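Only one protein chain is missing; all other protein chains are in place.
Read from first to last, the chains carry the letters A and B; within each, the first residue is number 1.
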Amino acid sequence: MKSDQDLLITRSCSKYGNDPGRVIDILWEIQKSLGCVSYEAMEKIAATINTSRVQIEGIVSFYSFFSETPKGKIIIRLCDDIVDRHAGVEQIAVVFSEELGIGIGQTSPDREFSLEYTPCIGMSDQAPAALVNDVVVTSLTPDSARETARRLKANPDTSKLVAAKGDGNNGHRLINTMVKNNIRLKGEVILADGIQAEAGLKKALSKTPLEVIQEVVESGLRGRGGAGFSTGEKWRLAQKALASKRFVICNADEGEPGTFKDRVLLTERADLIFEGMAIAAYAIGSDSGILYLRAEYAYLRPFLEAVLEERRKSGLLGSAICGKKDFSFDIRIQLGAGAYICGEESALISSCEGLRGEPKNRPPFPVEKGYLSKPTAVNNVETFCCAARIMDRGSSWFAGIGTKASHGTKLLSVSGDCAKPGVYEVPYGVEVAALLEMAGAEDTAIVQVGGASGDMIGRRSFNRKICFSDLATGGAITLFNSSRNVLAIVDYYLEFFAHESCGYCTPCRVGTVFLRERIQKVMHGFADKADLEYLQELGKTIMITSRCGLGSSAPKCVLHSIAQFPLVYSSHLKESLDGLQPGFNIQKALEESRRIAKRKSMIYDPVFGNEGE
Amino acid sequence: MKKKRISTISLAGCFGCHMSLLDIDERILELVKLVEFDRSPVNDLKRFKARCDIGFIEGGCCNEENVHTLRKFRRNCDVLVAVGQCAVMGGLPVMRNAIMHSDDPLRECLETAYLNSPYVYNPTNDIPNDPALPLILDKVYTCAEVVKMDYQIPGCPPSGDILWQAIVALLNGRPSDLPSEVIKFD
Partner (left out) sequence: MSDVIIFKIDGVEVSAKPGQTIMNAADEAGIYIPRLCDVEGLEPQGSCRVCTVKVNGRTAAACTQPAAPGMVVENDTLEIRNCRRDIVRMLFHEGNHLCPCCEASGRCELQALGYRLGILQPDKYPYLQPVRPVDASHPDIMLDTNRCIRCGRCIRASRHLDHKNVFGYIGRGIYKQVGVNGKNLAQTDVHVDDHAVAPGICPVGCIIQKRRGFYDPVGQRKFDVNPIGTEIEKHLKDAGGKK
């Protein structure tokens, strides 16, 4: 048994050249075949790839999808996003619990099933959803959840769960999922029908790399992930940096709660993405690319691998691409392992290097020293699609769409309380109100633009526009009607940040926990005015002292909600007149003691009644 | 100037902070000119005689009686001051919060203290449980977790000099005037 495990580990390691940089791929193989990465397995891996066990443990304990303790053969991960909560994921959890006889976070004694919660899996438009190993089940109801559990108990083949296939490529034999695209609005740039395949790449290859960069600069294309850095400038910097090798990385670690547009692009526009990556590679002089795919989208991997293989066969990848003698480029897929922070470009690079997914110190920036310390251009899935289209249609065509300062279209992932959740490709400059109209949203009270790290706005701000100068966003638009509790939403986002903080820097690691503690105090009606000042002060400290964007955006939901919904807060505040802390519960503090001492309190049990308070 | 009424108490503390108060030496003569002691171990008064201007609390809360007393102090004092590390952040008693790994942490804590520790001599093998003993809390709470505290004077104990300066500042209504050089957390 022991030697079987050792053999498996040596085989997995050698499959990746015993390269410590590929340890995440190695750990995936071991996790899948052994159900966990045990202490002994870590020792064996460390010895095989010549690193230390504690370093392997550092990686295993960092990523949510790896486990040191044995997990069930089937892991059911219920998406615990706020939209799923509103759609009733708690009832779904109860059903699974009853059917499988295990609680959340538990594994059945026969090691058949594990049941857990996981942050947003990119299915907010068809919530509540869950991952059953790699298989996605969507739009769950208590009945369908029961049916799913029973079917799994009868037959552990997870692929049998897919009854009705989704539209478009979701029905492709290599994807084979019930996920729906829910494309609600096709814009001119990316989702339009009849895009001519590889036209952008061919035109790019007819120009010099510098001309390609110039074209992208002139188009005004800015990063679609949310930060909005000029894509052309990024490529120019990567191209200019002195180095023997350069890399292109596509960030498909779409982890922002409420976003799913990259899922749709990976399903329907895979060729366009790879075309954009090849253009970037040509522009900056790179021969290697990586698509960093979040673990939640592992079900897309076989399909994407097949697309890559097809491109190699057609001369669109590999050496002498499109007959261009000195241009060779290939792409590998790096699967993530469950860490939101890896959407941050330098953390994503760390993860590609087989490290804990922690952001790197900047400077140097990735364009100077990125993957393996080489200049690296990291762009969003949507950005690569835009780049390919710009090469085909020209920079002035692109610049003519949108607003003066925000060119092109933006894919929005609309979910929550509305009739038509899904993906909308809109030109920049669209008003939130217009978006609500399109989505068939009624009685909307709160709009979260940009997911957990984005902006929270109330009714009086619905005239604001989606563009870089107003509401810059990666594309998640989460809608809440007036029946939703804003504090519960803020609490959820803080829970999310505290869970996803990498823990590297103090303000984010500790501050997010403190923010949540105080928001809960407000929710319970134990807070007073001083607590609001505390929240604002703490929020500002975290924002300006954190090391990366996660920490600096985590307090936004608190600060925005206080500014936008002051009455909600003030209605929860209570001034304590007697100076006692309402959050301290003496009865609860005495429970254990009563049980152990087998007697009642002389002071706090009314039976004795002498000095009860 | 009308004499200020002050009261003091030791909860889950060692009385070290009260001892430290005696370290103000001859200044105690000046102190009694400025203040009148109400409920305090200094004069052994067990109940409040009147409403007080300032209450000094030594020690945190480890049992129900501590909570009860602290709440009484809060109700009866205009200004409440946590004196010493135990009152401020739990001090030595709070160490028990850090050893609660098991599913039945309080029992484990009592058994370690009275039965299992290699330093215990307990031939009857009993855990004290007289009805007169106040019930122990599930964990040690700082004063500020139980009631609102107005000021904190860290130290273990705060030296007589710090206490003297703090008292003078409080009596003069300038409570945040403590020079940071005198502050010690140990």
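Just so we're on the same page, a residue touches a chain if its C-beta (ideal position, glycine included) is under 8 Å from a C-beta of that chain, and two chains touch if they have at least 3 such contacts.
Computed from a predicted structure; not experimentally measured.
Q: Could you tell me which of A:R356, A:R393 or A:K410 touches the chain that is not displayed?
A: In the complete complex, the chain left out is touched by residue A:R356.
Q: Which listed residue, A:Q31, A:T409, A:S546 or A:S561, touches the chain dropped from view?
A: Of these options, the touching residue for the absent chain is A:S546.
Q: Which of these touches the unseen chain: A:R332, A:R509, A:H572 or A:R594?
A: Of these options, the touching residue for the absent chain is A:R509.
Q: At which residues does chain A meet the chain that is not included here?
A: Touch with the absent chain occurs at residues 39, 51-55, 57-58, 61-62, 339, 356, 361, 363, 498-507, 509-514, 517, 534, 537-538, 541, 544-547.
Q: Pick out the residues on chain B that sit against the missing chain.
A: The list for chain B reads 82, 85, 88-92, 94-95, 97-101, 139, 142, 144, 149, 151-152, 154, 156, 176, 178, 180-181, 183-186.
The rule we apply is simple: only the chains that are shown with their structure count from here on.
Q: Along chain A, where are the residues that touch chain B in the complex?
A: Per the stated touch rule, the residues are 576, 578-581, 583-584, 586, 588-594, 596-599, 601-604, 611, 613.
Q: For the complex, which residues does chain B have touching chain A?
A: Going by the criterion above, the answer is residues 64-65, 67-68, 71, 74-75, 80, 105-107, 110, 129, 131, 134-139, 141, 144-148.
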